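Let me give you the structure first, and then I'll get to my questions.
Note that this complex is displayed minus one protein chain, with the remaining chains in position.
Chain IDs A and B follow the sequence of writing; residue 1 opens each chain.
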Amino acid sequence: MNHTAESVAGQVPGAAEAAVDALPGGLEAGIEAVLMVIDEPIAAGHLAQVLEVSEERVTAALERLRAQYDGGDTPRGFELRELAGGWRIFSRREFAPFVSRFVIDGQTARLTQAALETLAVIAYRQPVSRGRIAAIRGVNVDSVVRTLLTRGLIHEAPDDGESGATLYQTTSYFLERLGLGSVSELPRLSPHLPGVGDIDEYDVDSPWQ
Amino acid sequence: MNHTAESVAGQVPGAAEAAVDALPGGLEAGIEAVLMVIDEPIAAGHLAQVLEVSEERVTAALERLRAQYDGGDTPRGFELRELAGGWRIFSRREFAPFVSRFVIDGQTARLTQAALETLAVIAYRQPVSRGRIAAIRGVNVDSVVRTLLTRGLIHEAPDDGESGATLYQTTSYFLERLGLGSVSELPRLSPHLPGVGDIDEYDVDSPWQ
Partner (left out) sequence: MTAPAAENTATGRIVTDDSAGGFRVSLENFSGPFDLLLSLIAKREMDITQVAMAEVTDEFIAYLKLLRGRAGSKALDETTEFLVIASTLLDLKAARLLPGSDIENDEDMALLEARDLLFARLLQYKAFKHAAGWIAGKLHEEATSFPRQAGLEAHFAALLPELVFKTTPEALAQLAATALAPKAAAPTEVGTGHLHGGTVSVREQAGILAALLKEHRSLSFAALIADAASHLEVVARFLALLEMYREQVIAFSQDAPLDALNVRWLEPDADWDPAALEEEYEPAAAEPPETSTTSAQAIQGENP
C-alpha cells in the first residue's frame, strides 16, 4: 500500500543490511511475525514499510514462504495465500473438517440462488445501480441487495456526483470469500455474448465484459 | 491437494491409523492447522479429541513442532508456547519491534461501524455467545469480537458450566466510556423487539429474500 522511497534502497546490491536481516530467521521470519497478528490481508508494500526493506525483497520472500509451506511431501498445516490485494495465513484446506469445529462463522448460511445471481451481476457490472441489476435479472432486487449489504459482500460505491442512483460494488471481503486477488480474476462471462452489451446500453468496453 | 496415503502412523507401532495421518503433513500439519486459526490456548487433550488420536501422540507432536519453530539457525517468525494449560502460536519475541511498528502505524483509533453494531448487540443481550451474535447480525463477527476484546470493551463471562460456548459481556471500561453507572442504565429498547429466542427462527434462506 504505502510505497516508501526508503524501501527501494534495499534492492541495491551492497546496500546496508536491514535490521531485520540481522535477526535469527531474517526477513522471512520477520514477515511471519507480522503475519501472525494481522486480521486482514496485508499488502507486500505495507510489509516492506514495516520491515524497512524493499517491496521486491518482501515479495520474493513471500513467494519462498508460500513454497516452503506447500513443500513437497510434508506440507505445513497452513498456507500463505495472496488475495484481496494482500497476503494472509490460512489453514490448509484438507484439514477443514478439524478446523471448522473451532470457527464460528455467521456466513455459513448459504446464499440463495437469487442472491448469487445478483452478486454475479454486481461483480461483473460494478459499479451498478439497483435498477440495472433488476433489468438484467428481470425481477425486483431490493431485498436481495439488502441481504448482500448486510453480509458485507457489497457496498455502496462512492457517489460520482452525477447520477442520483446509488451504485453498488463488491467489497474486499467478497474477494476474500472467493479467494481472489482482484475482480479482474473473475472468469470472463460466456464468450457467447458478443454484442449483448449493446442492447441495454451496457458498457461493452467494461473491463469485466 | 493430493490426499496421499502416506502415513505417520509408523511412528507408533501397532496404533490404529487415524484419519489425520492419511493427510499430507499428517498429525503435525493437522495440529498446525488448528493452532493457526484459534485465538486462545488449546489443551493437548482437546486437540487429541478433535484430531481423534491419543493425547500422548499430540503432546509429542507439539514438542516436535516447538523444536522445529525454534530450530537452530533459521527459526520461524512464530513460536509455539505452552501456557495457561494450553498451546498457542505467537509471533516471535525478537521481532516485536517490527510488529509494534505495524500495530502503532496501521491501527485506527476508532471502532468500525461493524464493531459498534456488535458492541450494541452484546450490550443488550449479554451474556451472549459469538454464534448468537453472528446469527443476529447475519455476518461473521469473529474479527470484531476480537477487536472489542483487545480494546477492553467486552470480556468473557464467567463460565456457566452448561453450554460449551464462550459468552461475552461488557466491561466496566465500557460503562466508563459511555458515562453510565451500570448496564441497567442503558436506554430501554422498544418493547416490541423480539426476544433473543425468536431471532433464530428467521428464515435466513428464504427464497424471496
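One rule holds in what follows: contacts are C-beta pairs under 8 Å (C-beta built on N, C-alpha and C of every residue); 3 or more make two chains touch, one makes a residue touch a chain.
Worth saying up front: this structure is predicted, and the values here are computed from it rather than measured.
Within the full complex, the residue among A:Tyr69, A:Tyr124 or A:Tyr168 touching the omitted chain is A:Tyr124. Within the complete assembly, B:Ser100 is the residue of B:Ser54, B:Ser100 or B:Ser172 that touches the hidden chain.
Touch with the chain that is not drawn comes from one residue among A:Leu35, A:Ala48 or A:Leu167, which is A:Leu35. Contacts to the hidden chain, counted on subunit B, fall at residues 36-39, 88-91, 96, 99-100, 103-104, 107, 109-111, 116-117, 119-121, 123-125, 136-138, 142-143, 146-147, 149-151, 177-180, 185-190, 193-194, 198-199, 202, 206-209. Although one chain is not drawn, its touching partners on subunit A can still be listed: residues 35-39, 78-79, 81, 88-93, 96, 99-100, 103, 105, 107-108, 111, 113-114, 116-117, 119-121, 123-124, 136-140, 143, 146, 176-180, 186-187, 189-190, 192-193, 195-196, 199-200.
FYI, only the chains that are shown with their structure count from here on.
Chain contact summary for the complex, subunit A toward subunit B: residues 19-20, 23-26, 28-40, 46, 49-51, 73-78, 89-95, 98-99, 101-107, 109-110, 112-115, 143-144, 147, 150-152.
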